[in-house]
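Up next, subunit A:
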Amino acid sequence: MNYNKIIKYGLTAVISLAILFFLQRLLVPKYVDDIVEGAFVAEYYEEVKDHDVIFVGDCEVYETYSPLVLWEEYGINSYIRGSAQQYIFQSYYLVEDTLRYETPDVVVFNIQSLQYDEAQSEAYNRMTLEGMKWSKTKVDAINASMKEGEQFLDYVFPILRYHTRWSALTDADFQYLFDKKKVSHNGYYMRVDVKPAENVPEGRPLGNYAFGENAWKYLDMMRELCEEKGVTLLLVKAPSLYPYWYPEYEEQVEAYAKEHGLRYINLLEDADAIGLDYSVDTYDAGLHMNLSGAEKCARFLGHVLSVEYGLEDRRGESALDASWQMKKEAYEAEIAAQKIKYGIEE
Partner candidate 1 sequence: MLFTSYLFLGFLALVLILYYVLPKRAQWPLLLIASYVFYFAAGAHFLLYMFSTTVTIWGAAVLIDKNHAAQKAYLKEHKEGMDREALKAYRSSQKKIRFRYFLAALLVNLLVLAVVKYANFFIDNVNGVLKAFGSGEGLSFVNIALPMGISFYTFQAIGYLVDVYRGNTPAEKSLPRFALFVSFFPQVVQGPINRFGEMAPTLYAPHGFDGRQVSFGLQRVLWGYFKKMVIADRILVAVTAIFGDPSHQGAYVFVGMIFYRLQLYADFSGGIDITIGIAEALGISLRENFNRPYFSKSLPEYWRRWHMSMNAWFRDYIFYPLSTSPALVALTKAVRKRFGAGAGKRVPLYISSFAAWAATGIWHGASWNFVVWGLTNWFILMLSEELTPLYARFRKMTHTEHKRSYDVFQIGRTFLLIGCVNLFDCHATLGSTFRSFASMFTMNNYHIIGDGSLLQLGLSGLDYVILAGAWLLVLAVSLVQRKGSVRAQIEPLPYAVKYVMFFGLFLIVLLMGAYGVGYDQSQFIYNRF
Partner candidate 2 sequence: MKELLEILEELHPEVAFEEETALVDDGILDSLDIVSLIGEIKRVFDVTVTAGDIIPENFNTVQAMMDLITRLEDED
């Protein structure tokens, strides 16, 4: 092959790959202006990995605790690695993934996802897995999550998954082609609006309350991994009124915690101690905490972490002070912006 030909075909390959790369960036959902939950997992990697506490779990972690409150009131540097409908196997791999970068003192896992033995929705799989950086952990996470009909290659080349999105592109897809803006506050999803919880329905009786084998397997794995790395595993249940948390579920978790000497805190039972008022602390009638609820929960959990677990107060470390100062500004700016958005008076 002569020199000219090499240039010709080389150039062809470069141009083709560039076009494909650009198209892929364009077509992949940006999760910036709506469904921001899809962007959370990726944001972690931009942080300085020096956290005392890592949260994993579904919406019951990323909407229930405000890391800023944990910092400001207890000096705990925390990060929430939550994502929408995060399944337990995904939580496990996110812990594994986190441990590649840092070793926190405590991992807090919200046990609501124990009820799902396998992935329920491809869309939620994508939102959790896409943001992970490539590693063996991610490969394992994908393999553990894929539903029937999903293809591994679709995760490697997301353009294959989103190839039809060209007809649904928005301005945001172009605006955030290469640079995304932060949508969470250390993994916390802020909402300032209020929708009181009224008439929360009782749970329908289920045929079977026992958690599945697969779910238990990953809880075991998470526990063992934490033991091995000297990380304290704390199990929690967020104070969400709905989806209904069955007493039968509670018994199983309590039994497990007892058997393995783990601490399990059900914030539903501590609602009074937390000072929760479901008429002001939730934005969607009891499913999720709003800012006020999340700050109260953080205050409550921070007390446990700092007093019972003796986590060090790190306020005064200059790097952390500086970084949290900036985070606080972003936090307050968003509060102000949301208040305008939802028409809330001070």
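How were these candidates chosen? In short, all candidates are chains of the complex that A comes from, given by their letters.
Just a few scattered comments:
We adopt the following convention: contacts are C-beta pairs under 8 Å (C-beta built on N, C-alpha and C of every residue); 3 or more make two chains touch, one makes a residue touch a chain; residues count from 1.
These numbers were taken from a predicted model, which means no experiment stands behind them.
The listed chains 1 or 2 are all part of this complex, yet only 1 touches subunit A. Considering their complex, residues 8, 12, 16, 19, 23, 122, 149-151, 153-154, 159-161, 163-164, 166-167 of subunit A touch candidate 1.
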